[in-house]
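Missing here: one protein chain of the complex. Every other protein chain is in place.
Our next item is subunit A:
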Amino acid sequence: MRRWRPADLLFWGGLALVTLVLSLASKQIGVATGWKWLTKFPKGWELHADRAISAAMKWLVEDAALGPLRFRDLTRLLSALVEAPYFVLRDFLIDGFQIGQGQQAVPVLPHVSWLVVVLGFGLLAHRAGGFRLAALVVASFLYLLLFGLWESAMVTLASVAIAVPLGVGLGILLGIAAFRFRWVDMALRPVLDLMQTVPVFAYLVPILFLFGFGAMSALVATIIYAMPPMVRITTLGLRGVPEEIVEAGRMSGCTPRQNLWKVRLPAARGMLMVGVNQVIMLTLNMVIIASMIGAGGLGYQVLTALRKLDVGAGVEAGFGIVILAVALDRLSQAIARRSPAVPAEGGWIARHPRSLALLAVLLVSYPLGALLPALNSFPESWQLSTGSFWQEVISWINLNLYDQIEAVKVFALTWVLVPVKLFLLGIPWVWGLVLAFAIPAKIGGWRLGLMGLAMASFIAASGLWPEAMITLYLCGVSVVIAMLIGVPLGVWAGQNAQANAVLTLVIDTLQTLPTFIYLIPVVMLFRVGDFSAMIAVVLYAVVPAVRYAAHGIRSIDSQLVEAGLVSGCTPRQLLWKVKLPLAMPSILLGLNQTIMLALSMLVITALVGTRDLGQEVYIALTKANVGKGVVAGLAVAFLAIMSDRIITAAVNRKRGEDHA
């Protein structure tokens, strides 16, 4: 283990002490000196970047033009391009095809029978992953049918079906461009960083402004949200193709273009499919969130249930999302893993038995559906509801466990949450700026310090200092708790195969869940407030803590462990003196990821009534205030970027020390 140098000890100890004193005595200092601006950022000094942004946005939408082509026309054109296939798909799945508009509309073809959809997915799953996967997928769809979630699920599915190909396609193209041209790579990198750190609500606002409330905005937001990993993975995948394979392509006489499309891209196929899977999961997550801006679907059901505190409906719709997510995840993973099969002999008909069968069923289903309405729409009388059951479960818990839950909550609030909150809020913003420079500068050099100072100044000058402190407090407490739970679990999983198997399953499931879902049980049990927010954040952010710790332990060179054993370490010494120090860089990376996830979840928890930056963004969203939303969103992104840079610098420094 590293020993502290006296100078370091003095620095950190002193900093902590001064901060504590200033925080506790800030009121008195303000009163004694008569300088109120010390503790409260003066209104008159604010930058009003939000107003400028709002005005710019307004100009963009209303007046901006390039010659005869107005910006508004451009967005309309884009809308039309994306919306056209979306509405065709919706008509096919849900609304049915019609000619004409509104009252005069003449139905031409009803929506497709549920049976065809279930069958189609079942056959696809069977082809990709055999009987078991098919059973899983069919069961998932049956759940949606039985619980009356079919229509919402189809709306969600339609959004996913449009957003995923677009996200994947754009991602691959951008990824190729970044691979081919260095300057594209350089330009894209910070943009991708921002796209992944700015909270989703924040860019919902300008998008709403540009495209209006409805499906189009939701789709655009979804694509922006889901595309970045595809870009990165494409570039990585193309770079990762073994040089020998590329050389084989060149020696085969490929032109550079052929080498890209026929050699590199197909050879990177495994990696690309990982990206596609990610895009699907992110899309699903975002489609659910986007229900707030008119995407409809399963997310909307959860949202209304949450608002009405309708436990049963909330749980059922929530399960629907989970089930759909798991089914799509397994399906896409199976397709990714499937090695191309030996091409079957025979003509087209013999080679595509499934597609043909499905087509036949589709054609038959229309006339049959006219005769048998049950085939067309799943009859309501066949549907189940467990709503009352869940209501009772919650009531039972509230009746019988109320005192215990309340005690835990009160304890956490009085002894952890509130003190930390008061401490952070007490720090005068001037001293906060000093900290924002000193901490990163100490760890990563003065450049990083200046970056921290600039970002913190932006936050203060936007009048968001208290909100940022609340964000910091909620995020900080949640991350500490997540690490306290996650790292020991990860260490355990890293040393014990059985524990690993179980934990991997739990973690994989947790990671498939759209962020929205975490709110349901939390709100049901703990109602709204900081405590609920914290629980949701911890649940969501604990995953990387476990995963990276386990990875760190497992990837230790076994020779080093053996060296420890031979030196006579007890198991405990082995853990503390050999394994943990070696796994530390990996654990720190896990911390980094945990912070990122915590911040992104925190914004979502604005729905359960926190008072942090997320709430600011959310309010801006509901009021369609572009400037406010963007500024608050940037503030969150700055917190994320700073913590990322500081931890990366710490990891690098640690690595450097180990090697020195």
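To be clear about the criterion, a residue touches a chain if its C-beta (ideal position, glycine included) is under 8 Å from a C-beta of that chain, and two chains touch if they have at least 3 such contacts; residues count from 1.
FYI, contacts and distances are computed from a predicted model.
The listed choices are "Fumarate hydratase subunit beta", "Carbon-monoxide dehydrogenase medium subunit", "Quaternary amine transport ATP-binding protein" or "NADH-quinone oxidoreductase subunit H"; the UniProt protein name belonging to the chain that is not shown reads "Quaternary amine transport ATP-binding protein".
Residue A:Ile245 is the one among A:Ile245, A:Val420, A:Leu450 or A:Val561 that touches the chain missing from this view. Among the residues A:Gln258, A:Thr386 or A:Ser457, only A:Gln258 touches the chain that is left out of the figure.
Taking the complete complex into account, residues 242, 244-245, 247-256, 258, 262-263, 266-267, 269-270, 339-340, 342-343 of subunit A touch the chain not shown.
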